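Would you mind keeping the following structure in view while I ask a few things?
Removed from the display is one protein chain of the complex; every other protein chain stays in position.
Let's turn to subunit A:
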Amino acid sequence: MWARTVRLGLRARLGGCRGFTFKVDPQEAEQAPSVTHASGLAPQGTGQVTAELIEHLERLALVDFGGREAVARLEKAIAFADRLRGVDTDGVEPMESVLEDRCLYLRSDNVTEGNCAEELLQNSHRVVEEYFVAPPGMCYPEWLNKVTRELGN
């Protein structure tokens, strides 16, 4: 019974192996993945990724894009994610965990381990006594430069 339905699918399917492997020109940006029977469109840049956004994301992520390729990659990631709009989620609650029906386990508030500062400090490149050493935070010098520039305009 089930077999008949699947075999019909078999016959309807176009011949050939994995329809995905298409030759990619190394100069070209990456192709977008096609999802099942959706037509494998290469998404166009929607213009969503502005220079401002790039700077903002780099600041938040503390990871730089490093070039046009990464920006194109983000544009494709966004276009891909946009397909979610096609799903009707009216009245559906977001799911945070598959174990949402269970109580989170909390153990009793007793100290059972610790006192391993020395061990933990060993993994850091820069320590002074029991401190991890960080360079100075951005704040003042860069902010001052920014404000000075803006006032000058």
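In this section, a contact is a pair of C-beta atoms (placed from the backbone, for glycine too) under 8 Å apart; a residue touches a chain by one contact, two chains touch by 3 or more; residues count from 1.
Definition applied: contacts and distances are computed from a predicted model.
Of the names listed as "Aspartate aminotransferase", "Small ribosomal subunit protein mS29", "Glutamyl-tRNA(Gln) amidotransferase subunit A, mitochondrial" or "Protein prenyltransferase alpha subunit repeat containing 1", the one that matches the UniProt record for the absent chain is "Glutamyl-tRNA(Gln) amidotransferase subunit A, mitochondrial".
Across A:Ala51, A:Ala134 or A:Leu151, the residue that sits in touch with the chain not pictured is A:Ala134. Interface note for the absent chain: among A:Ala61, A:Val128 or A:Leu151, the touching residue is A:Ala61.
Subunit A meets the missing chain through residues 1-3, 5-7, 9-10, 13-15, 17-21, 23-24, 30-33, 35-38, 53, 56-66, 70, 73-74, 76-78, 80-81, 83-87, 89, 92-99, 102, 104-107, 116, 119-120, 122-126, 132, 134-138, 141-142.
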